[in-house]
Structure formats: C-alpha cells, structure tokens
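A protein chain is absent from this complex, but the other protein chains hold their places.
On to chain A.
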Amino acid sequence: MRGLTGLAGLLVLVELLPRLGLVNDAYLPPTSRIAAALGDELVTAEFWQAVGDTLMGWAIGLVIAVAAGVVVGIAVGAVPVLRAATASTIEFLRPIPSVALIPLAVLLYGTDLGSTLLLVVYAAFWQVLVQVLYGVADVDPIADETARSFRFGTWARVRHVLWPTALPYVFTGVRLAASVALVLAVTAELVIGAPGLGKSIAVAQTSGAVPLMYALIAVTGLLGVAINLAARAFERRTLAWHQSVRGEVPA
C-alpha cells in the first residue's frame, strides 16, 4: 500500500519539476506528456514489434545460456580434475565485460539478431555456470556415497543426487541471468542498432522525441520488473518442495 504512495509520489514529482520550471521541460517532460507519448505508442504496430524483438533476443539468448551453463557446469563440477583445471580459466573469462565483444559482434553479425544473441549468451552464461558449480559442490558427500553403495550409475547419481541439490542454485543462476540478459539485449540494440526497444530509444533520442524516449525507457524498466517477478514466482512454484522455500512460509 505504502509502495503505491511511493510510486505515485515519483509520478507527481516528475510532473511538478518541469511544470514549476525547476527543470527544463525540453530535458525532462512532465509525467502527463510522457504518458501521452506512451499512449500513442501503445497503439502502433512498430512498438509491439520492438517489444517482441527485444523479448525474442532475450528469450533465445537466455535459453542457450542456461542450457550451456547447466550442461557445462554439471560436467565440470562433477569431475574434480576438470574442476581444478578450469577454475583459473573461468575466473579469468568471467569478469571480461561483455561490452568488449560489441565490435566483434558488429563485424560478425552486423545489426542482426546474432549480435544481440552473442552478447546476451556471453553475459548470461557465466551467471548460470558459476551458480551450477556452487550447487554441485554443495552435494552432501554422505548422500553421494550412499548412492554409490547402492550401485547407482553415473547418470542415476546425476539425476537423483546431484540435480536436486543443485536445482536451487540453478534457479538463482537463471534469475540473475534473466535480468542480465535483458540489460544486454537492450544494450546491444541501443549501441549496435539491432531491432528492438533499445533501437527505438536511440531513434527517439536522435529525432528529439524526448517524451517518447522517457516512455520507452520506462517500458524497459517495467519489463525488467516483470521479468524479476516472473522469475521469482517460477522459482517458488518449482521449488515448493525445497527447504529454502518451505522455510520461508510462516508456520
């Protein structure tokens, strides 16, 4: 309830600042004009096309990154030698800022979806991989040895011991990756000019359509909030059996 007051306050503040002349309204238009621009935009097909393009780049990139992260993470994490041998490489590659790949993406894919995907996958992959590695390391050695004593094969141990232990970590990784993927998708569109919301923002900026630019930025923010909430809800539903979720329910 109080949160709504906060949001309303922000809207009123943005309305009043330019109206009272505290901020030049060429730079920050009042809420009503931003809302009007958003209303005009909502009925155009181009806007929904842009939203669709952004979400498509986000979703495909995220799926690839999660699949690759989980497979590589389990393979590397389950074999101690591999884990020890790759630790330094992962630590080196992970902090490389994905924006460093922008020039490369432009050369390889131009302004296609491929550019967006390259950046999204690179940035999201590490988030998932690192969480999966933590998850695999968290396996209870007694459970693992019990499974061995019962002659579980490698596959059965991965399926029944390793995977359930790692799952909450996997979800944390997916949640982090989902927001990073959105940031990178919009960034790629903004800087490279791949089709999507980022490109619409860049076009609005260069053509001086300031209210529209603010409206589109607000849309990216709302998308981010929606993705966050959806990821949390999904995690809660799928992990309802797990201690970390059950423990939060007030007794």
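What we mean here is this: a contact is a pair of C-beta atoms (placed from the backbone, for glycine too) under 8 Å apart; a residue touches a chain by one contact, two chains touch by 3 or more; residues count from 1.
We adopt the following convention: contacts and distances are computed from a predicted model.
Asker: Match the chain absent from this complex view to the correct UniProt protein name in "ABC transporter permease", "histidine kinase", "Protein with response regulator receiver domain" or "Glucans biosynthesis glucosyltransferase H".
Answerer: "ABC transporter permease"
Asker: Hey, which of A:G9, A:G39, A:G52 or A:G153 is the one touching the hidden chain?
Answerer: A:G9
Asker: In the whole complex, not just what's shown, which of A:A36, A:L167 or A:V191 touches the removed chain?
Answerer: A:V191
Asker: Touching the hidden chain in the complete assembly: which of A:S98, A:S115 or A:Q131 does that?
Answerer: Final answer for the missing-chain contact: A:S98.
Asker: Hey, which chain A residues sit against the chain that's not shown?
Answerer: Given the touch definition above, chain A has residues 2-7, 9-10, 26-28, 84-89, 92, 94-104, 106-108, 179, 182-183, 186-187, 190-191, 198, 201-202, 205, 210, 213-214, 216-218, 220-225, 227-228 touching the missing chain.
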